[in-house]
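With one protein chain removed, the remaining protein chains of the complex are shown where they sit.
The block that comes next holds chain A.
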Amino acid sequence: MANIAMQRIRREFKEVVRSDEQSIKLELQEDNVLSLTGYITGPEKTPYEGGRFHVQITIPETYPFNPPIVKFTTKLWHPNISSQTGVICLDILKDQWAAAMTLRIVLLSLQALLSAAEPDDPQDAVVANQYKTKHSLFQQTARFWAQTFAGAPGPLNPDFQKKIDKFLEVAPRADRHTAIQQLSNFDWNIDKAIEDVYKSD
């Protein structure tokens, strides 16, 4: 019954377009109604503030009886979102989905997830661990990621910048993304990060 899915998406698309909410946006991808791009802006008073995050939304044929498949295409440092793949751990996108939910609700829920993480039900264990044990470092890292990947305003953390440059000197084959990922994973401990790179080589 792709029909219901198509009709629903068309309606929901209009709903989001018409609504005045500035913080969420929805776009169709290549004329395919079942594949969309969503944008959310980072909520205020969070490390993600001012950032613009892209999510890729794939609508299953069985929508709305099954949830849409949503993942972040913008890299993001968050306990419930995989820093590598952008996969989201959110109950309403899994077994708590309800057929009356719409894409608008999904986007707003993602926004809510950014402002209220659930470190006890993590998608990315490393991030969750940092969130729980070194919260201020987590916030700095998340901010750095948001500035680097999601265009959040403000000066970048100079300490982190230096470490990245140093990392790239030592491991010239790695690119900047890898450097950030690697350093973040090791709580910006450059020695451990580099050691890990060579270990895996």
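Methods note: a residue touches a chain if its C-beta (ideal position, glycine included) is under 8 Å from a C-beta of that chain, and two chains touch if they have at least 3 such contacts; residues count from 1.
In this section, contacts and distances are computed from a predicted model.
Chosen from "Cyclin-like domain-containing protein", "Ras-related protein Rab-3", "RING-type E3 ubiquitin transferase" or "Putative GPI transamidase component PIG-S", the protein name that UniProt gives for the omitted chain reads "RING-type E3 ubiquitin transferase". Of the candidate positions A:Pro64, A:Pro79 or A:Pro119, contact with the unshown chain belongs to A:Pro64. Note on the undisplayed chain: of the listed residues A:Arg8, A:Lys25, A:Arg52 or A:Arg104, the one touching it is A:Arg8. By the touch criterion stated above, the residues of chain A touching the omitted chain are 1, 4, 7-8, 11, 62, 64-67, 95-101.
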